[in-house]
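Working notes, beginning with the structure itself.
All protein chains of the complex are present and in place, except for one that has been dropped.
So, subunit A:
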Amino acid sequence: MNPVAWFKDVGIHDRPTVGGKGGSLGELTQAGIAVPPGFVVTTSAFEEFLKALEDREPVRARVSALDPDDHGAATKLSEELRRRVIEEPMPAEVERAILAAHAELTDGVTPVAVRSSATTEDAEDASFAGLQDTFLWVLTGEDMVARVRECWGSLYSVESMCYRRKQGLPEEGVAMAVVVQAMVDARCAGVMFTRSPLTGDKSVITIEGAWGLGSAVVSGEVTPDKWVVGKITGEISSREISDKHAKQVPAEGGGIREVLLEGTERTAPCLTDDELMALREVGRKVERHYGKPQDIEWAFDKQGNLLLLQSRPETVWAMKDAAAPIKKPEDNPLKHVMSIFGGRK
């Protein structure tokens, strides 16, 4: 199988080979939603790499044998396996393929983001595949390859391995895809929930955003501005403009850095009403596409284009969605008015 798959060629059903994040970005791309272009380093690339590792010394057997309650052993094993992942040369045909894809994507100039894209549902839990697996503003092909390797290595973090053991997940099925995506130098960015995180209300969209790259919002380092927008009506029912003390911007040598903000920029809203409406529109489109509420990462580039960086199903309220109806229909619809006129039950 191909070690590289372009976004435009994959969808959510390709999760086993491109992971959740890769599948979702492919799905969005296919649905005609503006997503920065990119490709996925598929699980078959990982499998190739792992085979080379296993040929040298067992990996999966070691993890399978791990006692998740023995923290010392887990730490030791993690250090060892991650070192091996860093040191193992990348299989030649894999490296060739992803460097070629990178060159095609970037023309040698566009910085990329490298993010792990896990294949299991549970992996969407941030505690498992969290921020440490996202590398921003990666400048060269060489760096990109190193970051891909680090993403693979994150499968062998203490938390990740112990989680799999505790859940009894067979190590055989464990694989990691990696997303490589052209990066947006965002004017402002943030997240959007297509239902209320407070009440679960599906008729509102909550938008949070701050200046610069979205990583500042996702990591919680900046208190974002927050809006509540009627999904259907477009009413802006709540505006909380915060004091945004800093923003994250690309660093010259790659990666990101924090810039402290001063003056009016701190307290000025980072989105206009028109931009909020653009977000609402794309949020509704994505939700309709998937048929369920979404948790979306977005960015506006410096030219004012809105791009989505990720979309995944909202999970917290989805689990609480009651099977029981709010109010059953009545044989005589007029009986409903008794809830007003019949007094407190």
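The rule is short, and it goes like this: a residue touches a chain if its C-beta (ideal position, glycine included) is under 8 Å from a C-beta of that chain, and two chains touch if they have at least 3 such contacts; residues count from 1.
Here, contacts and distances are computed from a predicted model.
Colleague: Name the omitted chain as UniProt records it, choosing among "Carbohydrate ABC transporter permease", "Act minimal PKS ketosynthase (KS/KS alpha)", "Xanthine dehydrogenase family protein subunit M" or "PEP-utilizing protein mobile subunit".
Modeller: Answer from the UniProt record of the missing subunit chain: "PEP-utilizing protein mobile subunit".
Colleague: Identify the residue among A:Leu169, A:Ile236 or A:Leu306 that touches the chain left out of the display.
Modeller: Spelled out, the listed residue whose C-beta touches the missing chain is A:Ile236.
Colleague: Which one, A:Val59, A:Met90 or A:Val228, makes contact with the chain that was left out?
Modeller: Of all options in A:Val59, A:Met90 or A:Val228, contact with the hidden chain holds for A:Val228.
Colleague: If I consider the whole complex, including the chain that's not displayed, which of A:Val59, A:Val179 or A:Val204 touches that chain?
Modeller: For the chain that is not drawn, the touching residue is A:Val204.
Colleague: Given the full complex, what residues of subunit A touch the hidden partner chain?
Modeller: Residues of subunit A in contact with the hidden chain: 196, 198-204, 228, 230-233, 235-239, 264, 268, 321-323, 325-330, 332-334, 336-344.
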